[in-house]
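A single protein chain has been omitted; all remaining protein chains appear in their positions.
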Amino acid sequence: MRIVAVDPDACVACRNCEYACAFRQTGDFDRTRSHIRVNYHPAERACVPLTCMHCAEAWCMEVCPAGAISRNAETGAVEIDKDHCAGCKMCLLACPFGNIGFDSTHGVSRKCDLCGGDPRCVGSCTSGALEYVEENDAFAFKRDALDAKLRQALRLDRGRR
Amino acid sequence: MPRHVAIVGNGAAAISALETFRAHDRESRVTVVSGEPCAAYSRVLLPYFLRRKVPYAHLFIRDAAFYRDLDVDLLLGSTVERVDVGARRLELANGGTIPFDRLLLAPGSSPVRPPIPGLEGPEVHHLWRIDEAGHLDRLFREGARALVIGAGFVSLQAAWAARQRGLAVTVIELAERILPTVLDEEGAHILQASILASGVDLHTNTRTEGLARDEQGVLRVSAEGLPHFAADVVIVGTGVRPNDHLLADHVETARRGIAVDDTMQTAVEGVYAAGDVARGPIVGGGPRAIHALWPTAVEQGKIAGANLAGARVAYTGSLSMNVTEMFGVTVASLGRFAAEEGDTVYRMDTLPGIRYLKVVLREGVPVGAIALGGPEAARALGYVRPYVRRRAPVADVEAVMAGTHVARGVTRAWAGTRPGPVNEPIRERDLCA
Partner (left out) sequence: MSTERDVQQTLCRMCDDRCGIDVHLEDGRMVDIVGNKAHVWNKGRLCVKARAAIDMAYHPDRLLAPLKRTADGWQEIPLAQALDEIAARLTQIKERDGARSVSVWKGEAIGFGQQEDIARRFIHAFGSPNYLSNDSMCYAARYFGYKLVDGAWPVADLENARVIVMWGANPPHAHPNMTQYITAARRKGAKLVVVDPRLSAIARRADVHAQPHPGTDGALAWGLMRELIRTGGYDREFVERHTVGFPELSAYAATFTPEMVEQETGVPAATVIELAALMAESAPRVSMYVGNGLEHHENGVNNIRAVVSLDALVGAVDREGGNRFVQPAPLRTLTLYDDVPLEHLGPLGADRFPVLYDLRQECHTMTAMGAILEGDPYPLRAMVLTGANPLLTNPNTERVRQAFESLDLLVVRELFMTETASLAHYVLPAASFLERSELHTHAKHQAVTLTRRVCDFPDVQDEYQFWHDLAHRLDMGAYFPWDDETALNRWLLEPSGLTLEELEAHPEGVTYSPLAPPPLERGPFMTSSGKVEFASRYLKDLGYDELPVYKSPEYRGTPDDEYPFVLMTGARKLLYLHSRFRNIPRFRTAVPGPEVEMHPDDARALGVAEGDTVTVTSRIGNVTIPVHVVSPEEIRPGELQITHGWSEANVNLLTHDDRFDPISGFPLMKSVEVRVTKVGAGE
């Protein structure tokens, strides 16, 4: 399956993804309603996008006492069935990344559903920090970056004057 | 080698075990025996059903197709009376027997009825089984008077449901305060204010002396220090007892529950136990304990299911975690939240959506936490949970609780899940969060 892989080393915290997601959820740009969040720490210059990884063994899904969380057979997304969600918040407590939110108006949990297989956050990530890739390729950019570092360290790839 | 595996119980632990077992072993025969006559349902949702948040039909969490797909013989309405360990068979109340090669005991626990004179009749129920919830639902008529005995997690949820359904509610608790296993005093205090504000008549430190019917046949309650009052419905929530009698010969009488090792195996080879009935290892070591909670049942079931299939996985121990909303407050707690000498206590009550947040650390390692407020309270504890579970030290507690520094190395703790590139690859695989 494909997941939204995040590369904090490319993220500039422009918040396009948050707006795009919030818009899909609510038709508005209230970032607090986005399922993807970017934590920005000016002192460290750190930008950390966080979104559901649709974990292979999704603890939120396993622990849901209402059986309301399941995996979409087509996209592999871990999805919440609003009709069956009781609003007990066990999944909020279960997710270590805070990737589940709560819709207080309807009293149900809410989370990323990969937009049915075409995640809007990725489509709006102009820095390229988000990619919708096969989970095995999710480390690819880390590998590339490591490779580049190594090459530089070994001076294999020096430009010639 | 295919075998016959029997599972006693059809609750959280049993289902989790069954699913895990089948992920490993499609060959063996599996029989699930449950004393309750209906399909699997979620006890956790019963208060939500009473609150009318969840319709009756949605209480059921697995349908017939589920068992069919997993190729399981399902025996509903069959109570197991004994396990004949020597003969390796179950003895049913109806006289039948079921042989097994391997066994999982997941019969949960049963509510205890306290020795209060007159505590009986069609108005008196626990909130434990689905049929009891059904009875209560019918008794929940607007304007009716409800007595809730006990101020624990389930009782208070029942009280809130009754209140939301328009009943006049009195809660009587023998102990000094509400929710001793779920909240500390300060947290209890905050919640108590909301309980009172909702119009519930709450009396702690109060003994329910007895109930008696008057001439009209109405139950009248006498409680220490209170004028007599009438009750149209009585909910008894004074504690539960594990259904450990099934393996009575192998249970220490002094301590409740069936002791299991970290593979969920009991003292009897090939016999496992999980869920409310099991006294198992807990996070951080220390004496085995029963965490009679849904997540623990799921985790233990998973371990037991894998080991029943011969996978040999070990449990890192259960961690108590509670979350619910009652009286308009999200109440969440985790681990050991009562500070002991030498602990460091962090208070962060100003985070958005939080009214009370406390984290207890021992030598830099978070060991427990409490949060009250909006849904954010549950989320905040979610952030710290992996650290508690992994006993990993935290440098910047506030950032963790605010969700701005999500566990990195520590996220390996989040349970055999696949990491995104933010995280290091999982080197060791835990099965449970």
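List of remarks:
Each chain gets a letter, A and B, in the order it is written, and its residues are counted from 1.
Convention: contacts are C-beta pairs under 8 Å (C-beta built on N, C-alpha and C of every residue); 3 or more make two chains touch, one makes a residue touch a chain.
All values reported here derive from a predicted model rather than from experimental measurement.
Of the chains displayed, those contacted by the omitted chain across the entire assembly are A.
In the complete complex, the hidden chain is touched by one of A:A20, A:I36, A:L50 or A:V63, namely A:A20. The missing chain, though absent from the display, is touched by one residue of A:Q25, A:N39, A:N99 or A:S124; that residue is A:S124.
Where subunit A meets the chain that is not shown, the touching residues are 9-16, 19-20, 23, 27-31, 40, 42-43, 45, 47, 118, 122-129, 141, 144-145, 148-149, 151-152, 157, 159, 161.
In this text, only the chains that are shown with their structure count from here on.
Subunit A and subunit B have Cα centroids lying 31 Å from one another. In the complex of the two chains, the subunit A residues touching subunit B come out as 3-8, 37, 39, 41, 48, 50, 53, 55-59, 62-63, 65-67, 83-84, 86-90, 92-98, 100-102, 104, 107, 135, 138-139, 141-142.
Here subunit B touches subunit A in the complex through residues 12, 16, 42-45, 48, 53-54, 58, 61-62, 294-295, 298, 302, 321, 323-325, 330, 332, 334, 374-375, 378-379, 381-383, 385-386, 403-407, 411, 413-422, 425, 431, 433, going by the rule given at the top.
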